[in-house]
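Only one protein chain is missing from this complex, and each of the others stays in its spot.
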Amino acid sequence: MVDKVQEQVEALRRLAHTPLQDCIQCGRCSAGCPVAFKMDLLPHRVVWELAQGNLETLLKATAPWQCVSCFACQNRCPRGVSPAAVMEALRLTAIRQQGANKYDAAQLEHFDPELPQQALVAVFRKFNK
Amino acid sequence: MQKIGVFVCWCGSNIATTVDVAQVVAAVKTIPNVAFAADYKYMCSEGGQELIHKAVQDYQLDRIVVCSCSPRMHEATFRNCAEQVGINPYLVEIANIREQCSWIIKDRAQATAKAIQLAKAAIAKVRFNTPLTPGESKVVKRALVIGGGIAGIQAALDIAEAGYKVDIVERQPAIGGRMAQLDKTFPTLDCSACILTPKMMDAANHPNIKLYTYSEVEAVSGFVGNFEVKIRQKARSVDAKRCTGCGICTEKCPSRKTSSEFELGLKTRGAIYIPFSQALPKVPVIDREHCLKFQTGKCGICSKVCPAECIDYTQQDEIITEHYGAIVAATGFDLLPLDKFGEYGYQDSPDVITSLEFERLTNATGPTEGHLVCPSTGKEPKSVIIVSCVGSRDTSGRGKTYCSKICCMYNAKQAMYIREKYPQIDVTVFYIDVRTPGKAFDEFYRRAVEEFNVHYIKGQVGKVLKDARGGLTVFASDLLSDKHLMLHADMVILATAVKPAAGARKLATMLTASMDNDDFFTEAHPKLRPVESPTAGIFLAGMCQGPKDIPETVSQAGAAAVKVVGLLAKDKLRTNPCVAHCQENICSGCLACEKVCPYGAITAETKTVINLAGVKEQRTVAVVNQTLCQGCGACTVACPAAAMDLKGFSNQEILAEVDALC
Amino acid sequence: MLGEKVTVADKTAAPAPFEPKIVAFCCNWCSYAGADGAGTARKQYPANVKIIRVPCSCRVNPLFILRAFQRGADGVILCGCHPGDCHYMTGNYYTRRRLTLLMSMLNFMGVATERLRVEWVSASEGARFAEIMTSFVEQITALGANVKLRDLRCKK
Partner (left out) sequence: MQKIAALMRQKAQELLSSGQVQQVAAWRKGQLAYDNAPAVFTSPEACADLVYDEFCPANLSKYLLAATKKKLKTAVFLKPCDTYGVNQLLKDNRVQREYVYAIGTPCQGMLDIKKIRAHGLKGITRITVSEGVVQVETVYGTQNLPQRDVLLDKCLQCKGNAYMIADTEIGEKLATPEPRGDAFAAVKRIEALPPEERFKFWQQELSKCIRCNACRDICPACSCEQCIFDNPAAPVAGKAFADPVEENMFHLIRAYHVAGRCVGCGECARVCPQGVKLGLLNLKFMKDINTFYGPYQAGSDATTPAPQVTFTQGDVEPSAAGQKGRS
């Protein structure tokens, strides 16, 4: 179980690809974030929690969905860290996990045969990772 | 036959842990001419040196190789050691098996193999070493201090007090530097001018000190003990000898639009001006760019009103050439320009100011006579926000990677004097960390919080905007309560990163002193020689070497002064005998060497030489002045015939190393 | 020499991995101090690099470099102060011209110019010194042994 969490944390870090350990927790990202007032987990915390490996806190957070990817945090960061990249990593992870194996090929018969083939491919692409 | 002694140092565990010293000893013992080899725990210790002495006597050694730390560390030690037993110090070679071997390699077998090879290279070189004798050069008993801030003033005073002549070159019209701009100083909150002015007076009046203000160093040549420096004394357009400093000219000058450098643009000044009221020398200077007389030919009011008739529009820059035994660089600092930090609104709002500008705003001699008002409205602010680390600790490329060191303390200081004088003003400091190590420093910061109710918030400011009411909206974060803040402020003070003064790099190049990537002068050793530049005869004081506060600057200036005095106390210096020399019978006299010599040490002489055929002939050959030559070796490569060689680093010596390593 | 033992022992075993010989000429004031700095900071770099101390990069005669190659060096790197920072004011400016011409000529003669590198390393750049040496050793390892400039008679 622990390994599984660790694995997911590592996957997140790989996705984010930003030097988390360089963060000095100055808070400039959160201070300059135009949507910080809406966030449950401020950008500096998002970076901190990922550095600490607190997966649960991160996955529960709605902040990634408030983030507008304006990259102000990344621009202002004095250490070259990108909280925006962490936000994006969290979004990607959520998208990839949400429908994990939700549809498999065996369920295909329940689909409307009239459904365009392109839509089918898109559904598999999105939900069959 | 040569008898070489090889001594392998353990350096405690520093070398011995990764290098098998016994194996090194065994390996070098098999090399021809190695008459003795041994290892020892600390070669640099008394015991180690005794071992060398004893081995030299027992085995009649005539050359020594020490496998130890960097020659930059202990070459001198072992050379002295050799000299004591009658071996010429230049018959000693060091194999650097610590910094370049045991410390960079973890694998013991690899490190041992490399150590053996380095030892072999040193042995190969030492075979070709020749005894060298240092020459002597005289010491000019006069020092130069570049920069007339507190660092330069203190260094000059200490040197002068020790009885040596010292000149201060200051590019501004008056000495005083940054400290003269400050209102109060931490951690005692005493008035900066009150403690600086007496020192300025002392420097200006000291019989051993000569001030060159409004002057810049133009060129430096020579070397330790005898630098030749060209100083450009810019035309003041005022006869300093006759001027009484009455200041009538500055009052009557009709041009009033130039922003005052000393007041950091918060005030204007005339074209003829004295930078500040306590300026020394109290002699005005005409800023020719803004003077009507110089620009249009019409005006000349200052000349008419001057009771001492000392205005001289025809004055020219003067180049003064002077010789010095030692030079102190004390060029101080500037603030980082904030053009890359648009989010703080420094360019947009006059109420966003730097900490240095704030010092002027609260200074009784400043533009507001010490009343703290917002520059935009002239009204007293209700709330002030101080932002720390603006441009410091920044690895993103926008700012400086280092901590500017003084900001945390002056933030507390400034917050305190706002709260002390104006208890109704709310002061908030945003910080990443509060770094206050130092005597009575942390207590000082805590007083700001505990006694003066300054709000300290761990977090940073992300954006400063002008708001509709004419104030400032500040977006910030509070990391401890995990909140995003939107605050109102009337004034924002930016604790801006410090950087070495403009022109420091140019000066370093003239002095051939090295600098780090941030343009701070590097010290000869970060711990053991912190006030000396690696270039002999150049010493460092104050901010030009790294961020530091006033007490540290003063201590460093004192330390640099002692080093200068120690140098000037000598009548002669031993010169480096590793200099170029010309084999005259091969020299064709093409003088390519002369053209690349940076010291003018090579001259053409028509001489009678015995040519290769054994016949006497008269011809032009290159001759090296052994005192002027500093031993760079540029000439040796310029010479196509290899007639020019460098003692101590001869072609044969270097090639012996190449051959031993390949 | 240690290397000799390996070659003898390895006649029957699998060939030893290629360990390039790298000679680094370092000026006393910047680069050699930078190398010391790398050591002081315990920055690791391959043991293949052997440093020769010279007063200034301008002391390094291109002939030294050619000799090193001829004797079997697989790579030669010359380090000096950054241009403008020379302890002797102008030395590295001459070095830069001399080595530019040499590099260009080696290239013209079809000799791998990657075997020769010039880097400016200041006394404060210990970490960078280690990085440069590491990357140079990697580069030379990838290139393999120097055969074009090597004089086979010099083989020990």
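Some points to look at:
Letters A, B and C mark the chains as written, and numbering starts fresh at 1 in each.
Keep in mind that, in the parts below, a contact is a pair of C-beta atoms (placed from the backbone, for glycine too) under 8 Å apart; a residue touches a chain by one contact, two chains touch by 3 or more.
In this text the structure is predicted, and so the values were computed from the model without any measurement.
In the full assembly, the chain not pictured is in contact with B, C, by the touch criterion defined above.
Across the entire complex, the residue among B:N88, B:Q315 or B:S588 in touch with the chain not shown is B:S588. Interface residues of chain C facing the missing partner chain: 61-64, 66-67, 70, 83-84, 90, 93-94, 96-114, 116-118, 148-153. On the side of chain B, touch with the chain left out of the figure occurs at residues 585-592, 595-596, 604, 611-612, 617, 619-620, 638, 640-643, 651-652, 654-655.
Following the convention adopted for this analysis, only the chains that are shown with their structure count from here on.
Chain A and chain C have Cα centroids lying 46 Å from one another. Per-chain Cα centroids separate chain B from chain C by 31 Å. Contacts with at least two other chains are made by no residue of chain A. The residues of chain A lying in touch with chain B in their complex are 22, 24-33, 36-37, 39, 42, 44-45, 72, 76-80.
Across the interface of their complex, chain B is touched by residues 1-3, 21, 23, 28-30, 32-33, 35-36, 38-40, 42-45, 47, 50-56, 58-62, 64, 67-68, 71-73, 81, 84-91, 94, 98, 122-125, 130, 154 of chain C. Listing the residues of chain B that touch chain C in their complex gives 70-73, 96, 98-101, 103-107, 110-111, 113-114, 116-118, 121, 505, 508-509, 512, 514-517, 522, 534-535, 578, 596, 598, 630-634, 636-638, 646, 649, 651, 654-655, 657-659, 661-662.
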